[in-house]
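Note that one protein chain is taken out, while the other chains of the complex remain in position.
A, B and C are the chain letters, set down in written order, and residue numbers restart from 1 in every chain.
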């Protein structure tokens, strides 16, 4: 259970880190959408390991194969399934984790929940699963593009290095111009230097991914439980290592007064707008046409290249040593994942909203 | 759409603020649970308006009637439906909102989404709907109590007045001993004074509700999408006025290093435990038996007793004046709502987890 | 579990035969639909007991109250909840079934499944629950009417008295002109006489309800699992006492050859049509615009006014005696129930089909 997301634009992912393959089925993509395979592959490359010196040096091809659901370049309304074969899934030495529980990993909880676990590379709990989300998210992005919606995520914090400018002052087209995916070039340099330092110290650090959505139609969101921001929040919190979510004024907004926080309506060229946007583009759980913006907090990666005290399955004290090649900071590679999950939520709500009027 | 929550312990709410009634169906409550009606009513009274000088002075009886699903005091496995009749739903003057959009309310988005709206008291978008959640949450609490799980929410911030102590240093049994529901008596006084001041200034202010869950069994949470904290996050973000959610180390955790953040395992009396709990009791989306704790950010209430510039349905500039009796700060009454939504998530996952092993 | 039906036009029913009330929430009705309350009440009256000498003489008012989801006579897009209070639910003597299992009733299976049961009048397993379906189905019918779809069910068999004419030779507007709801007046007389005879013999008999849907748009049905006829079949089989379902050529079609059974396409005034309609208006699980027609088999009612051998909860042999006033044949009152369930399926698919194209 728990491996599907969305209601009418619905994905189901499968696969373990070191099994034969991972993949995803997208059910509910309307027929007639042009499916640009090169775009899907490009999105996967933004997420894949080994893309720069501040990400894990592990090499994975992450080549996606579409198995169904398209014909002559277009979606047919039937399930679009995509497969990514794992490479090197054999022959590794997992004795260090086969019987031990790595601190702040899912080894213990999976073992307790299921009574057994595929320990190779973390199995299903590995962030490798997010590659399937990025592939599905690419389809959602193509659908949203058809309707003019645009999603831009970027790194706004690494450790204590913070991008304090509001997104309106940033050139979000510059996000991918540096390896940390921060649209402020100077700050990006600082972040890169800091992550490199952390990596050399065989440690890890957390960060924040911010996301802005422009051109959302008015009306997306299904109160009372499936408010647009509630679904965005769940989507983000379902990504590995995420510890918090806020949208619009967020946690900072609580110190404001209503008279400061309320967004005044006005009309411009026949369109309803608000003077401020503390609401973050969502009122009563429904998009109001203003920009949607939110922040996602990622904890420091649990795998560190240091010895740590832990226990094994028998409950005995053991030492767990970091092995392999891992990310010192997850946020640069998380940018396309945040965008993908955001796209999946919006695609689902865009379709759902077709049902609300006669 | 969007009026149901949960998968196997599933609630569906209905009703508008000034319609005939609000209510809820609880489907999936196991048979044989003692249904303590007095307890349900008591929970509703913790939420109801008019309970103190710092809440709205509106009077509502909020008397719950169980219509089905119980027999001789026990649940029968059939849907438990509960009804709360609205009082005074007639005869009010709504001319001030019938055709105008109140700033930062859902008037505009509902009108745009559905093409028409029940404007009386905000209709379905009113927080009155949360009374139905509290009634359903009371059933969930009874189920959790049967399994030994305990949920305690409390107010930890009002405006900039912050309760900085970790929850371990608080006596959570004291939460309801004051009207602001902050377990620290001295700080509670400050908060009460501040809210009273805000009220006199005809304004509103935001705040934070914190929540602690003790005795959760190991294994709750369904990766990869229905992680326990992802469902908690969605549940909280579905409450009116919520802008943010974090659990465990939350947003503050991002500045830590992995070597500081990781929770070391050890064994105590045959039980697996962690020395620290930055994970917030959830690892890989699954409860690990440690305390679950999280924070929920509430924005300042949008209804203020002041004149505000806005527009009407025709797009013309108008002045909207605050009328009626409203909460200057929502968090004291939000405490039972946060607990209710938390209970609903846990009850659902507790049942789901029965399915994971042979 | 199991008390909801539909995906995007979704109903949830609640209530026991002799509890306080039964009712239903309709979630997903598009906004702006005129809700004709008198029509809903009229549908309930077609189903209610005591309407003629061949139905049970029990008297129930079955007055429906709409609690939410409408405003100024129109649906608002929020959940429409409807309540039907039970009358006389107290004070009866149930000692004869409190501890015994009536043959071919749900007493034993409910007891075994849930460990306890509300035995009064069969509790949740009573066909009384179908009143809630009829109320919800009336909303679905109003939606379908808006789109021009027309549903007509009628009694085509009672015991061995069979209406052998194809529906095209019947005047379906005459169905309600007699108390057995058979559009052939002569045969209706025979059926009424037969049911009356059965009643006098303190016995019961089964029958068939046929149903015809005209003007269904092309394209309804979601392969591969949610084929239109699969959902119709489930809907019908979920009605109390139903033992079989067939559509189009049905069971008789198996003896035909492909060359006889295939429906040849042709074009008439630019519209694609078929010369025959063995397909029953559905091909590949999707409506093709031809009439949809199907049959539903109802077993003889289990409650008979005779002594029967059975066992009690302790497993001891007992005699169960029929008491109260029951239907000798269920099909006349089943006609509006079949129509209601059919309407619910079509409304759901009509909305779902809005999602299949860009």
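Simple rule for what comes next: contacts are C-beta pairs under 8 Å (C-beta built on N, C-alpha and C of every residue); 3 or more make two chains touch, one makes a residue touch a chain.
Note that the coordinates shown come from a computational prediction; the quantities given were computed from them, not determined experimentally.
For the chain excluded from display, the touched partners among the shown chains of the whole complex are A, B, C.
Across C:58, C:146, C:214 or C:261, the residue that sits in touch with the chain not pictured is C:261.
Interface note for the absent chain: among B:8, B:252 or B:318, the touching residue is B:8. Here the missing chain is touched by one residue of C:55, C:70 or C:125, and it is C:125. Within subunit A, the residues in touch with the undisplayed chain are 1-4, 8, 10, 12-16, 19-23, 25, 27-28, 31-32, 65-69, 71, 74, 76-81, 83, 113-118, 123-124. With the whole complex as reference, residues 8, 28, 30-33, 77, 146, 351-352, 354-358 of subunit B touch the missing chain. Contact residues of subunit C toward the unshown chain are 1-5, 13, 101, 103-106, 108-110, 112-115, 124-125, 129, 157, 159-160, 198, 203-208, 218-219, 221-227, 229-231, 233-235, 237-238, 243-251, 253-267, 270, 272, 274, 278-280, 283-288, 297-304, 306, 308-311, 315-317, 352-353, 355-357.
The criterion applied here is as follows: only the chains that are shown with their structure count from here on.
Rotating subunit A by 180 degrees superposes its CA atoms on those of subunit B, with the angle stated to the nearest 5. Measuring from the averaged C-alpha position of subunit A to that of subunit B gives a distance of 26 Å.
Centre-to-centre, using mean CA coordinates, subunit B is 39 Å away from subunit C.
Residue positions of subunit C touching 2 or more other chains, listed in rising order: 8, 28, 31-32, 77.
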